[in-house]
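Accompanying notes for the structure given below.
Every protein chain except one is present and positioned as in the full complex.
Moving on to chain A:
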Amino acid sequence: MLAYLIRRLFAAVVMLVVIIVVVFGIFFLVPKWAGVDPAAAFVGKQADPAAVEAVREKLGLGDPIFVQVWEFFKGIFAGRTYAAGGDVTHCAAPCFGYSFRSEQAIWPVLTDRFPVTLGLALGAAILWLLFGVAAGVLSALKRGSLWDRGAMVVALAGVSLPIYFTGLLSLAIFSYGLGWIDAQYVPLSDSFTGWLGGMILPWITLAFLYAAMYARITRATMLEILGEDYIRTARAKGLREPVVIGKHAMRSTMTPILTMLGMDLGALIGGAILTETTFSLPGLGQAVLTAIRNQDLPIILGVTLITSLAVIVANLLVDILYAVIDPRVRLA
C-alpha cells in the first residue's frame, strides 16, 4: 500500500512538471507562429515601439524559449525578478506573472477566485452524489418499474438540457418569479446564509446535470453487479437484502463512480464557465472567460495550470480511494 502511494505521488509530480513546461511552451510559442507579438499585445494597440521593446526586455520575451520556460518555472516555486534597466519588479513565489490587461499579479487573482469555484464544485458534487447514486440504485433494484422509467426520463432531460437553460429557468422561477432566493453571490467570509443563498441555485443546476449522468452510470453498474456470482453467494449465506445491496453490491458499484467523480471534480474546479457566467459567480471560469476575450495570456495560463493541478490532485485521491476499495489495485 505504501509503495503504491509513493508510486502514485511520484507520477503526479512528474505529470505536473511536464504539464507546466508543455503548457507554457504552447502559450508562448503559438503567438509567435501566429505572427502576434506578446510584447505588443501587452502594451496595446498603437504602441510606442520603445515601450514595446522595454516590455519585451522586462518580461524576457526576447529570450530563448528554454530560458523563458525556466524563468517561469522558477517563478512558480522561488519567485522571480523582472528587470529592464533601472525598472525592477520583484514577483514573490508563487509567481505566475502579471496580467496583460490590469497588470495585476496573477496569483492573487487565482486565490481570490479559487474558493468560489471550489465551493461551487464541492457543493454540487455532494448533491449529485447523494441524489444521482440513490436514484441509480433504486432504478436498478426496481428495473422496469414506473419509478425506473420516470427517473431515467428525468435523467435523460438532465443530461440533455444545457446549464444556461436550466440555470436561467431556475433563476426566473425561484429568484425573479417567486422571489424565494436572492441569487447574489456573497463571500462565505461575509455571511454564511448569504453565501448559501447565492450558491443554492448554481449547486442545484450543476448537480442536476451531473446527477443525471451519475444516476445512469450507477444504474448500469448496479445492474451488472447484481448479476455477479458473489451477490448470489451473499444471498446464499442468508444475508439480509439491505446488506447484500448496501454492502456487497455497493462497494463494487463505487469504483466506476469514483473514477468519474475524480475527473468531473477536477475539471469543474478548473472553472465551471457556463454555471459561473449564468449566475454571475466571480470564480475561475468567469476570470478565464474574460481573459480569453481580452487575449490576456498570463491569466489563461494560470487558470490552465490550476485546472491541471486540480485534475491531478483529484485523480490522485481517486487512485488512493480505489486502492482502499479494491485490494487487487494495490498490486498493480
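The definition used in the following text is that a residue touches a chain if its C-beta (ideal position, glycine included) is under 8 Å from a C-beta of that chain, and two chains touch if they have at least 3 such contacts; residues count from 1.
In this section, contacts and distances are computed from a predicted model.
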item: Protein name, per the UniProt record, of whichever chain is missing from view ("FeoB-associated Cys-rich membrane protein", "Hydrogenase-4 component C", "Dipeptide/oligopeptide/nickel ABC transporter ATP-binding protein" or "MxaK protein"); value: "Dipeptide/oligopeptide/nickel ABC transporter ATP-binding protein"
item: Per the touch definition above, residue among A:A134, A:A220, A:L239 or A:M260 touching the missing chain; value: A:L239
item: Chain A residues that touch the omitted chain in the full complex; value: 141-145, 226, 228-241, 244-245, 248, 251-252, 325-328
